[in-house]
Each structure stands twice: as C-alpha cells, then as structure tokens.
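One protein chain omitted, others in place.
As written, the chains take the letters A and B, and residue 1 is the first residue of each chain.
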Amino acid sequence: MDIAKEKFRHVGKDNEKGELITRKSDSFWKDVWRRLSGNKAAMFSLVFLVLLLIMAIVGPMMTPQSYNVNDLMNTNQSPGKEHWFGTDSLGRELWDRVWIGARVSIAIGFMAAIFQTIIGLIIGGIAGFYGGRLDMFIMRFIDVMISIPYLIFVILIMVIMGSGIVPIVIAIALTGWLEMARLVRGQIMQLKNEEFIISAVSLGAGSLRLIFKHLIPNTLGVVIVSLTVAIPNAIFAEAFLSFIGIGIKPPMTSWGQLADIGMQVMQVYPYQLLIPAVFISLTMLALQLFGDGLRDALDPKLRK
Amino acid sequence: MENENKKVLEVEDLRISFDTYAGEVQAIRGISFDVKEGEVVAIVGESGSGKSVTSQGIMKLLPTPPARYKSGAIRLEGKDITGYNRKQMEKLKGSKMAMIFQDPMTSLNPTMKVGRQIAEGLKKHTNLSKDKIHSRVIELLTMVGIPDPDDRANRYPHEFSGGMRQRVMIAIALACEPKLLIADEPTTALDVTIQAQILKLMDKLNEETGTSIILITHDLGVVAKMADRIIVMYAGKPVETGNKHDIFYNPKHPYTWGLLGALPRVDTDKKEPLKSISGTPPDLISPPKGCAFANRCEHAMEVCLEHDPAMQEYGEGHTAACWLHHPNAKEYLDQIMEKHSFGVGGEKYANQNAGG
C-alpha cells in the first residue's frame, strides 16, 4: 500500500478512547422494556388489557340503559343491533353488565394481588433477612397454612365477614400471600450470599440500607412477575366464588356471577354464558402471556 | 513436526458475526491458519478476542442465529466442511475431531455412568463388539491416568473431582482417535497442581497418539510449555503468529509486547512495575477503522488510526500485522528498539543462539 510518510507520525495511545464505552447507556428498566416490546404475544396482551381497562371505564356509558335496571319487556334478547350483547332474564343490558363486571373483577384481581404481594414481601423479607429461628417459625407457619385447603379458608372468611368486594379481596389475599412469602424469602436468602451484599455489609451498611437499597430493588423483578400471575389467579378465584354463589351478590355483578346466571339458561340462551366466559378466558390468557413476557424480559441470563 | 506438510485443518478467512439487538457484533473479523499433523497450535488472547468463537465456529457449536458465518472456508484433511449440516458434523465430531471445555461438569451427563459416556462415541462411530468397547473404555481410562478404571467406569461424574472429570473428558474426546483435539481453556478452572497433571497428560497424548491439538488459552505460561505454534488474537483477528521463539523472544506486534510485559514471573525476582496495557479492548459492534489496538498502543501512529495493517511475514511462519514495521516507520521503530527490549529474556535467547 502506498501511504504518505507523514502519516507515520507517532501519536501514542489515547487514554480517553481506550476507556470509551460506545454503546448507549440503558438503565435496567429500559432494557427490560426493550426486550418486552420485542415479545409479540406480550405486547398483544398488553394492548388487549389496556383496551379492556378503557372499556371497563367507558363501556357502560355507551348505552342509554343501565346495568341494574330491569326491563321486563326486553328479556333474553339475543345480541344484535338493539342490544349489543343481548339482555338477561330480567331484561338488563348484558353489555353494561359485562363492563361493570369487568370493573369488579379487575378491581378485585388487582387489589387482592397487591395486598398479597405486600404481605408476602414483608413476611418473606423478614424471614429471609433475619433467618435463624424466626425464619424457621415463619416458614413452618406457612407450611401449615398451605396445607389447609384454600376453599375452606375462604368460605370461613366469607361466612364471618359476609359477601361483597372487600371480604373477597381479604379472603383471596390472606390465602395468596403464602406462596409470595416463600418466593421472596428464597430470593432474599440467595441475594444475601451475593458479593455485592457482602460488599455493602463490609462498607458498614445498616439493615435499612441493605433492605431498601440492595435487597428490594434486586427482588423487584421476580415480585413483579409473580404479581402479574397473582392477578389472573385472583380474578379466577373471584369468578369461581361468585360462580358457586358465595361471591358478589346481585344486582352488583362480576364475570363469575354473570357466568353463573348464564349457566342456568345455557341451553336456551348460550350467549349469556358464552360472553362472560370468553372475557374471563381472554383476560386470563392475556395476563398469563404478559406475565410470561415480563419474566423473560427480566431474566438476567438473557441479559447481554 | 515429523509430517511437515500434512495439514489436518485449514481455516481460511473465517468471519463470524453475532446479530444482537444493538447491532452486528463482529466476533471474528478474518482468521486464517492451519494445523499440521501432530502439531500443538495455541490460540492466545483475552476474553472477547474471538479465540473461543474461532474454536466453536470450527466445531459448528455456535447457535445460528444469533451467530452468522459471513465468509471463510474450513477444511479438515483437505475436505471442505464449511457447509456441513448438523448431521454431517455429528459424524465428524468424535471420530475426526473432538473438543474439551473449560468446565467438564457442564459437558458431562450427570445421570450417566462415566464408562457409558466414553462408550457412546465408540458405539456411534465404530462397529466394535460390546466386549471390545468395554476393554477400550478401560484402556482409555488407564491412558488418561484414572486409577482403578474398572471401578471408576461404573461411577457418575459427580463422584469425580475437577481434575478427574477433565481426564474423563479427554478420554471421551480421544475415544475414536480423532485427528484433531480442540481444547478450550482446558485447565483454567483447575488448581495449578492439577493443571500441571493435565498438561503433562495432554503432552503425553500428543506425543503418543499424534493427535493435533488446538489449545485455546489466555495463559502464556501454558503456551510456553505446550505450543509448537502460536496465534495471538486481538479484537477478532490474529495480530501475530509464529513459533514459540518468535513470539516469546522476538515479538513484532506491540500487543504481544504488552502481553509479555504484563506478566509477573514466579521464577525471577523483578520488582519493577508491570508494563500494563491501559484501556479496554474495543467493542466489536463498531470496530475501529484502523488497527483495533491503536487506541491502547503506546506506539500508535496516525496511519494506525486510519488503515488496518495487513499481515506481513518476518520469517518462516512468523507474521504480524503492524504499521511499525513499514519502511516509512523505520526511524521510529529503530528508536524504540534501541531503548527497550521486547519479549522475555531477550539476552537468554541470544546466548542460546550463539551457543547452539
């Protein structure tokens, strides 16, 4: 090659460039979002869930009828132009009832899941962080609780507190936190042996700093994933309770209760069962897929 | 180096990239070399230099995607195996070429007795009878220095220590007498006293069976002990190749100078500071336009930042890619050669040459 001689002037090393990082900086959560947004199923689910949420808010306002007003002139009307989702045996607009039911189901799902997460995070965190006898005591207690059939537990609570949204949330959360506590404890135990925790201890970090700066931020991923799994579980639990008749009482409604009523007329008016059943299934599916996507996005092994 | 001309493996201008979200990582940016019969070729480099990708690329162990073969030819005993599919490679692996890894535990099946794992390859690639296979398994275990082989063949991998597992891996690799053994950091996970045993074993096997070895390592001590020929890689490319004496006593590339200068010695007492190479290797998503080492090179010239130097020959089999040896840079090169001695124990080499 022919290269001019002055190009051979000595310039030496370039310290700045030698340490340069050329890739652009991404925080952990940005990185997670990048991977999540690449997951088609998770993104479809997210869109579905957002639409569902919007419809739960505006849906009932789109028709002149109300979810709890009987119209005995128009009972059991099939879905069509007049009545988008048809009407039930008391002539109530199913369209309105489905969205009102969505509000109830989603609210219960979220609240129950959040409550059980908070309880599980605190108790599991304490067990994992302090370890020793306290940990053993808490874990044995959880073992005993888990061995009690969950339905007995829920029915007991419902008997004591009566039916309604609040007792259902409490009943679901009080049984759901057990798994969460186990999970969090396992995470904390594992993290406690990580070098960065030892490094913080060695710097003289106190318990509060360890918990809030080091342990919780690093368990958050796992917790969020199990939260997204807990929501559909809670929705399903509510649907099940309402379906067997110990959940939400009319005229208030939920998807489970709609399905229960639809069951009774299933052979004559199948749409009354089909519509709430489809909503329950699709929502469960969407939440599961989104949860899966989130787990993959958070998995540090895929991180590069 | 008895069979001088018989080449077991030839690699020509191999280029492999990985497609990631951030762009194309050019892990190997063109490497050519060959391995002759009975020869030990060491590929030295730091993490990210492409030495492991090269070996996995030859063995077709890289998942595609994200890996992508951009160009190049791989020939095994003269036969082009570049386009071989998985099934064809499966046939070659074990019979013609084999590989051992840094962590033997991940490449051994934990639920299968060691003897059966060694026998598997024999069943697949030979049509020996059951008894013959068994006696061959015992022979192999004895050869790699596992005491009480009859008993050991009936044990599971977790009952072996790290060093013993690596011996088992070597026995599996050598079961069908491959022409070529690729050893990817075979002793990195082992303690030094165990490393010494394994290196001795590999040396013995190379001599006795004539199997060629590609030794991938970052440890220049291991290289000095084992290698016939050395390829020094940096940022996905070889920067210098040569025999032991070329590389250790007469290195041409500043990166090789840096590597040798950065090593403390266990056998001498030199208290002077180590000559470190500052900075970090470049990100191969956007490899620099010129020489990849220029940003960390004390002797970088303007030309280095603009043009990537080509491999030049400096003696038989001794090549390096560096602008310092261009005639236009002679003045500067003479200056620095006067001031420093590069390589290890330069004076010893001179004595040896004069004496021998």
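Criterion: contacts are C-beta pairs under 8 Å (C-beta built on N, C-alpha and C of every residue); 3 or more make two chains touch, one makes a residue touch a chain.
Heads up, the rule we're going with is that contacts and distances are computed from a predicted model.
Enquirer: Which of "Glycosyltransferase", "ABC transporter ATP-binding protein", "ATPase AAA" or "Inner-membrane translocator" is the UniProt protein name of the chain not shown?
Expert: Checked against "Glycosyltransferase", "ABC transporter ATP-binding protein", "ATPase AAA" or "Inner-membrane translocator": the hidden chain maps to "ABC transporter ATP-binding protein".
Enquirer: Using the document's definition of touch, tell me which of B:274, B:310 or B:337 contacts the absent chain.
Expert: Considering all chains, including the one not shown, the answer is B:274.
Enquirer: Just to verify: which one of B:199, B:301 or B:324 makes contact with the chain not shown?
Expert: Counting the whole complex, the residue in contact with the absent chain is B:199.
Enquirer: Of the residues B:31, B:97, B:164 or B:321, I need the one that contacts the missing chain.
Expert: B:164
Enquirer: Who touches the missing chain here, A:209, A:249 or A:295?
Expert: A:209
Enquirer: Write down which of B:25, B:133 or B:220 is the residue touching the left-out chain.
Expert: Only one of B:25, B:133 or B:220 touches the chain omitted from view, namely B:220.
Enquirer: Spell out, residue by residue, where the missing chain touches subunit B.
Expert: So the residues of subunit B touching the missing chain come out as 46-47, 161-164, 191-197, 199-200, 218-225, 244-245, 248, 258-267, 269-271, 273-278, 280-281, 344-345, 348-349, 352.
Enquirer: In the complete complex, the non-displayed chain touches which residues of subunit A?
Expert: Output for subunit A: 15-16, 19-21, 23, 25-28, 194-196, 198-206, 209, 213-214, 217-218, 300, 303.
Convention: only the chains that are shown with their structure count from here on.
Enquirer: What residues on subunit A touch subunit B, complex-wise?
Expert: Touching subunit B from subunit A are residues 1, 3, 5-15, 17-23, 34-35, 38, 304.
Enquirer: Report the residues of subunit B in contact with subunit A in the complex, numbered from low to high.
Expert: Answer in residue numbers: 20-22, 278-280, 282-283, 285-286, 294-307, 310, 323, 326, 328-329, 332.
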